[in-house]
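Here we show just some of the chains, and they stay where they sit in the whole.
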Amino acid sequence: MSYLYGGQQQTINPQNVAMAEQELEMVTDTFQRIVDSCYKKCIPTQYLDGELNKGESVCIDRCAAKFFKVNEKVGAALAQKSQ
Amino acid sequence: MDFSTFNDAERAHIQRLIEQKQMRDFMKFYTGLVERCFNDCVNDFTSKALTTKEETCVLRCTEKFIKYNERISLRFGELNQELMQQQAATAAQQQPGANP
């Protein structure tokens, strides 16, 4: 979309932009997967009311923390394999 | 990610990408919420009207999912920040001379 930058003197390095885009996508993708996984693990689908009760709230916190830990373990295992 | 080496044009471009992504993310949040509450709450196809029970369920599901989303977004932000600090600390340690 270079027409956006008609008046600018600075040139955009497409590699910098691609790197930032990649990183952004990675964070969003991970977030979306946490949202889906922890909903399945922590929220019963009867919907007896619209509140998050204590048990659900605690489950969400732990679920997010555990997802990050799994992320870390998998990352370390992949890094080791690729050595 | 460290944007300090980026020039203004790049930062402005990336800012615009982030805004577009946020709009798209909100849209996905909305359509995903509708799908989830529809799937969990609507199971009676003897008529095309929503039953009172289904409507109540959809409203609770919406309310709950909004609260769920707020809470998990908060936790995600915190955990992400922690992770970035850890990574920064590890990177600093690996710099020559940083570890006596």
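General remarks:
Which chain is which? They are A and B, in the order written, and residues in each are numbered from 1.
Just so it is clear, a contact is a pair of C-beta atoms (placed from the backbone, for glycine too) under 8 Å apart; a residue touches a chain by one contact, two chains touch by 3 or more.
Remember, it's a predicted structure, so these values are computed and weren't measured experimentally.
The displayed labels stand for chain types whose copy numbers in the whole complex of this file are A x3, B x3.
The rule we apply is simple: only the chains that are shown with their structure count from here on.
For the pair chain A and chain B, the distance between C-alpha centroids works out to 7 Å. The part of chain B that touches chain A in the complex is made up of residues 1, 3, 6-10, 13-14, 16-18, 21, 25, 28, 36, 40-41, 57, 59-65, 67-69, 71-73, 75-76, 79-80, 83. Remark: chain A residues 4-5, 8, 10-13, 16-17, 19-21, 23-24, 27-28, 31-32, 34-35, 38-39, 43, 45, 47-52, 56-57, 60-61, 64-65, 68, 72 touch chain B in the complex.
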